[in-house]
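Let me give you the structure first, and then I'll get to my questions.
Subset of chains shown; positions unchanged.
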Amino acid sequence: MKKLFGKPESLTTVNHKYCPGCGHGIVHRLIAEVIDELGVREKTIGIAPVGCAVFAYDYWNFDVTEASHGRPPAVATGIKRVLPDRVVFTYQGDGDLAAIGMAETIHAANRGENITVIFINNAIYGMTTGQMAPTSLLGMKTTTTPFGREAKIAGYPIKVSELLVTLEGTTYLARGAVDSAKHVLEAKKAIKKAFEIQLSGKGYSLVEILSQCPPNWKMSVPESLEYVRKEMMTQFPLGVIKDKTGMTV
Amino acid sequence: MKQLMKGSAALGEGAIQAGGGAYFGYPITPQNELTEYMSRRMLEERRVFIQAESELAAINMVFGASVAGARAMTSSSSPGVSLKQEGISYMAGCELPGLIVNVQRGGPGLGNISGSQADYFQAVRGGGHGDYQVIVLTPASVQEMYEMPSMAFSLSEKYRTPALILTDGILAQMQEPMELVKINAARSGDQSWILDGCKGRAPRKIRSLLMEEGALEAHNRHLQKKYIEIKNKEQRYQLINEQAEIMLVAYGVSARVCYTAVQEANRKGLKVGLLRPITVWPFPEKIIQELVPQVKAFLVIELSAGQMVEDVNLAVNGKTPVYFYGRAGGACVTPEEVIKEIGKI
Amino acid sequence: MREELIIAGFGGQGIMFTGTLLSQAAMMEGKFVTYFPSYGAEVRGGTAHCSVTIADTSIGSPVITHPDSLLILNKPSLGRFGPRLKKGGLLVLNSTLIEDETSIGGGQVVRLPATDIAEKIGQITVANIVALGKYLALRKIVSQESVGQALEVLLAKKKKELIEVNKKALLAGYEYK
Amino acid sequence: MPKIIIAQSKCKGCELCILACSKKNIRLSQKMNKKGFHYVEIIDPDNCNACGLCFQVCPEVAIEIWK
């Protein structure tokens, strides 16, 4: 018998601390599979964020460093410039990447750093238990928008991938989701493509993944999947937002 | 052969000769010449130079470059160094080596761009959060500006904690004859923590988050043990006139002012000496304690409202009078003023 | 021997170069020397100045509060630094740009039309070196020859063609009566 | 016949695999694991086609499929 599906080598056997149904675990596995498939586990350095995925270094079976909240792009820049032939990626939440880390995100993208950014957009601050994120939808009730997010007070959900489009340094920008097996497989393709771009030295790639956070959305898992499909995907349409390499996924 | 060199350029060249592999900076007066010097020389040497988008980005690039095993550094001046405090605390927590240069200017706030020594507390008491220390070195000449990065890198690696060169706008801007002596660039300390891909070894992790019960406390005990070892082994200073009755204590540019004052006081027959801390963390408290029985008074001179004087007080612990004279806000003390203060004792 | 000199004028009058030149010459003579510029950075306009200390023994602070000598190339600088001159100190003025006639209490005031002289030499930008020549003639801190050699060192790389005119200016100042 | 293994200790009962299975061949167990989660189980091993959809969505990588 052959193992068709199972834990990739680039994952450790440590159990996740994520809530039931959380998308983080799925994306961790996708990254690990891609790294295995590309055969780069032994030359990969990952950067874990401050967010629910802060313990990601325990889950990946390759070198991983922590970074302070919002600064993974700067840390990645430091690593990649020193070791240009290694594979360097950041894994960041929407608070990390688009709130406190917005300047670092834009500038690493603009410099066209030859790194890959995996961006988990769950429209909420998961780890700190449910505050508004820059990507929270209008009207969304969070612990810091108890009356729903109102644009006048708290601004609009930021479309990060679209925002980065105008920067010449960005090579590949795509958005996926992990609400269904179909989307999971598509997301994996985008992630793989992003890493391939890095391996061929073509510059900055970012894959945004819409991800469910049932407890902080105050929803059951099925409800949260519906929310991803009905609400999130309307605001954040799936697909390739930019591809300078001209290839399609 | 001697040559005229600017303090900031000397520091930059010293870092390059010491094998500095990656520099990340952001412009701010009066340290611009250092960033500018590195922008040319690092590229010439095919090493890493980035003008970061901010001081915050710069310190985190240093974090990354250090994780990747480079001798990494950043430089800034007072307001910019304030912005690096979180990053420095992270580096200390993750036990990463690295070099931060603070070319101090007048504060608080935007202040002005004159040389100053008012960031002493920030440097030695940990301006960032948590119980941590960085090794703090203070050059007092262009020659030392050149030689100190090597010392900083190697102490920093030996003890796996960031090092900070605490200098000021005067030393960075001045020129004086110096010699480009050969610099030791050998990497020191264990390197088995570096992340460069897990080929042929188990994956490594760098982190300062320790959530398991008791883990962070144990880590802090480990750090404190290390700090005590540094305190015991690495106190450095220069002592002029060991037999003096009045001992000036000053570092960096104010030590230079005091040097002139000592010369003049001695000419007048006064028994004045100078203790110049070279490390201000660890503070050279042992020599102060040794001096206590013989010294009638310590006079601490700083370009601040009085910060290092606390370390002198803590070391002396009431056994000898400690006096202070300083000028804050980017003003420079003169030798005449020091002599006048000596007269008041 | 210990001489503290402040050189001041407009930005663009070569103030910093004058200071570096003198420092280079002093170093070449084996003297102790410190040079400290006023950094105009973050201040637009106003005057530029630098401080040069030359001594036989090692030098403490490079900051000069009360200079032994002043080399003043424009009027605003006279107002700013004149009052700081040590009692009995030397003040060398560029009289082309400074009509001021007030004397400095007790000190020696020497006026020379540095800019005019420079213009005659054919390079208005060497007024600073003319003034330096005069200063050196009065205070023999370093020799004219050392300054000449220092000029060659400093201008060797990028501005070789200016060495001669600078030497001329130096001599003109030195010999101006 | 494919072999499908669900690690009970890893499963958090999120039901994502249940929703994903085209064969509707997974259900929540009445039993709890040590972490306090009702884990899932295969209803009919013979009915599984090893499509791996359940694996794709499982955040815990709790599912292994052999054939």
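We just call them A, B, C and D in the order they show up, numbering each chain from 1.
In this section, a residue touches a chain if its C-beta (ideal position, glycine included) is under 8 Å from a C-beta of that chain, and two chains touch if they have at least 3 such contacts.
Because the structure is predicted, anything quoted here is derived from the model rather than measured.
S.K.: Work out the full complex's chain counts from this file and present them as a formula in the displayed labels.
M.R.: Composition of the full complex, by label: A x2, B x2, C x2, D x2.
Following the convention adopted for this analysis, only the chains that are shown with their structure count from here on.
S.K.: What is the distance in Å between the mean C-alpha positions of subunit B and subunit C?
M.R.: 34
S.K.: Please tell me the distance, in whole Å, between the geometric centres of subunit C and subunit D computed from their C-alpha atoms.
M.R.: Taking the average C-alpha coordinate of subunit C and of subunit D, the gap between them is 86 Å.
S.K.: Please tell me the distance, in whole Å, between the geometric centres of subunit A and subunit B computed from their C-alpha atoms.
M.R.: So the centre of subunit A lies 39 Å away from the centre of subunit B.
S.K.: If you look at subunit A, which of its residues touch at least two other chains?
M.R.: none
S.K.: Which residues belonging to subunit C are in contact with no fewer than two other chains?
M.R.: none
S.K.: Subunit C touches which residues of subunit B in the complex?
M.R.: 2-4, 29-30, 32, 113, 169-170, 173-177, 253, 256-261, 263, 332, 334-336
S.K.: Spell out the part of subunit D that touches subunit A in their complex, as residue ranges.
M.R.: Of all residues in subunit D, those touching subunit A are 2-3, 9-10, 12-16, 19-20, 37, 50, 52-61, 63-67.
S.K.: Which residues, counting only subunit B, touch subunit A once they are in their complex?
M.R.: Listed in rising order, the residues are 21-22, 24, 48, 50, 52-54, 56-58, 60-70, 72, 86-87, 90, 94, 195-200, 203-209.
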